[in-house]
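What follows is a set of notes on a single structure, which appears directly below.
Only a single protein chain was left out; the remaining protein chains are all shown in position.
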Amino acid sequence: MTIPATVPVLGWAWDDLLFLGLAGILLGAALLVVLGRDIIHSGLWMMLCFGALAGVYALLGAPLVAVAQVLVYVGAISVLVLFAIMLTQSKAGPLRLVFHRQAWVAAIASIVLFALFVVVVAEGDWPQRAAEVTRTATDQLARLLFNDYVLPFEGVGVLLLAAVIGGVYLAKRDPGQGGSL
Amino acid sequence: METLVTLLLALPIAGFGATALVGRRLGRQAFWLPVGAIVTAWAVGMVVAFSALTGQPPFTGEHGQGFGFSLYRWIPAGDFTVDLGLYVDNLTAALLIVVCTVGMLVHVYSIGYMEHDPGYWRFFAYLNLFMFSMLLLVLADNFLVLFVAWELVGLCSYLLIGFWYKRRSAALAAKKAFIVNRVGDLGFSLGIFAVWTTVGTLNFQDAFRGLDQKIAAGALEPWMVTGIALLIFTGAVGKSAQFPLHVWLPDAMEGPTPVSALIHAATMVNAGVYMVARANPIFAQAPEAMVVVAGVGIFTAILAASIAFTQNDIKRVLAYSTLSQLGYMFAGLGVGAFTAAIFHLVTHGFFKGLLFLGSGSVIHAVHEEQDMRKMGGLARRIPWTYATMLVGSLAMAGIPPLAGFFSKDEILGSAFRNGFLVVWAVGFVVAGMSAFYMFRMMGLTFWGESRVDPHVAAKIHESPWSMRVPLVLLAAATVVIGALLGWPLEGGTIHAWLDPLFEPARELLGLEHEAFGGLDVALVLASVAMATLGLAGAVRLFGAGAGRFRWPARLADRDALVASVPGARFLYRASVNKWWFDDLYHLLFVVIGGRAGAALRWFDERIVDGSVNGIATVTVAAGRGLRVIQTGRVQNYAMGIALGLVALTLAYLAGLFR
Partner (left out) sequence: MSGSLDAYLLLAGALFSIGVFGFLARRNAIAMLMSIELMLNAVNLAIVTFGAFVPALTTHASVIALMVMAVAAGEATVGLAIVIAIFRNRRTPLVDEYDAMRE
């Protein structure tokens, strides 16, 4: 069975369908993250959101970034977040009040901000842009990363080490302090 | 010579320091250090003065240039540099003779006079500090050092007037002297600023030269020179207690008598005269200011003389006579007789120091009684004091050949010949008045019936040697110094010393040296006659003589005089009340000034402070209001960031679409 060149019925390009689908999942999941009442569910929706974003990266022709997204965000950070959630959930159960009192102001601000993005994107005249997506060659990326960017790369490595040590130090329970955590 | 001049300053200040530090422990022996320092300083001062006056090296030339050097650069501030510089010329030397000699004798005298005072060491410490300040004043080579010394002598004067600070009147008198002097000092400092802004230097010689050049180049308006001269003169008016700032000097008699002799008769009050003489190049460029100087001087002379007529406190009589004589000196400066004025300064320093020390001896003898109505007939009880005081009084009255005669007549003669006839006429009258009140004082104190309290009368005693010796030495100086320096008239040694110094000023003023002639003889005879008349009048009214040679006081004549002169009662009351100057100043400055001060205080508290406090209140209220937004919650702050981002982007877009 061969795949048609365009989507049946709609007549779109497959890429467009993929983009719409991924974008829908991405935004929907993101909204659920911030609006959901149960924090555990929020964490799970975030994993979905990150996964969809990995798809978008693949669509943008950046496979390595897509893979890294899956590994780092879906794999590591989300798990970390879920652990933190479980550690901090009090036994009183889910909190009734999810939102801050300033939530409505925040909503207006974010909508205005989005509107501003729209204006900027619509008005922005981006120079030298290609009509098509340029794919990233992974070998070139590796060459660049380990030549021109080797110093920042090492710096990031040190930073991560520091972050790990700091995280351990901060989260470590004080020897003199009891508690059920 | 640098070493000697520096030593001259170092000795008194070292004496002050040592006495101030250890004097209290030494008790009655405290006088050794300070008196020793001053006696040594006297010797050094004499050496310096005579090598200057005789033109020894480094004083170049015959009675010529002075000798100056800088101890160190005191203020190096860009264009503005002031050295701690010292300068000795013949004028300084003349002052050195008076300051050192009278100062030394007063120190010796104080050993006896202050013997029973608990503040013995403190007194000597202050006296030494004063000597240092006064010497610095005459040695200064620029206006700023002079001003510092000027303030230092003012400080010493304040400390010594208020020496018996437990006595309320003494503390008040000290304060009065200090405050009245500040008025003059304000003018003086403004004058110094004016000198700096016009010529850019404070050194005397440079400043005078610069001023002359500026005037010659036409860069300086005449009124500016007059202004500078008058401002400087204001300082002299304050320090030398001339009208209208004369009110402090009589009250200054609250201090110990040696202080009155040294500071308030022989040295400090002369500082104004010295300073005007020093600044003669400025004054010579400003004839209008000279007229003011002469006017103020001669007015003070007659005003003070008229008050001295009726004072009953022996020291106050002398204080007013000091005012009067200082007035003479200023009159002399004003008419262009600089040499004569300095000559009078020198002679007055000696005979008025003598009179004050004598009065101190009298007061000592009658147990700290200063009221002449409770004296009388003391001549035989304290003969040394009596004899020396008589010499002083005759000198003061202007009887030849004593000191006062020469100098006073030179001033009067110069006034007449330089065309200041009014000054001469008033001075002539004052000469008679001086003789009168001096012999009224002698009459009330030494002659006639004794009115001493019977309890005290038995214990009247002559003063100790330490007090008698200075009296005798000063009396001797008073006898000889006039003739020594002033003979022949208008051509004596003092003229040889000082005339070259004042020659440029005299030329500028267009005054010529005239040989002593027939006119002068006539003037001298007239003023001697006037003085004799005043003396005779006083003797007739208040009596004279002791033992077999005596003229009793004629009380009937007094009454007849009062009845015959119209307005005599008014004049008497005016004199007793010092022409109501104290009351006038009380009204002007204490009552009205106090009201103005209260009004200003209200303004300051309500309007100035009010506005400041108002700002503070508004700030506090605003802070209290704004504290609400400091919630401490991170999301509120993040909201601020988000809204700020929105606002910034909007502003950017607004700029983009315009």
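Letters A and B mark the chains as written, and numbering starts fresh at 1 in each.
Just so it is clear, contacts are C-beta pairs under 8 Å (C-beta built on N, C-alpha and C of every residue); 3 or more make two chains touch, one makes a residue touch a chain.
Values in this document were obtained by computation on a predicted structure and should not be read as measured data.
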Chain not shown: contacting residue from B:V22, B:A563, B:A638 or B:L656: B:A638
Residue ranges of chain B at the interface with the undisplayed chain: 630-635, 637-639, 642
In chain A, positions touching the absent partner: 12-13, 15-16, 18-20, 23, 26-27, 30-31, 33-34, 39, 42-43, 46, 49-50, 53, 56-57, 59-62, 64-65, 68-69, 72-73, 76-77, 80-81, 83-85, 87-90, 95, 97-103, 105-107, 109-111, 113-114, 117-118, 121-122, 126, 128-137, 140-141, 144-145, 149, 152-153, 156, 159-160, 162-164, 166-171, 173, 177, 179, 181
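Operating definition for what follows: only the chains that are shown with their structure count from here on.
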Whole-Å gap between the CA centroids of chain A and chain B: 94
Chain B - residues contacting chain A, complex: 635-636, 639, 642-643, 645-646, 649-650, 653, 656
Partner chain B, residues of chain A touching it in the complex: 100, 102, 105-106, 109-110, 112-113, 116, 119-120, 123
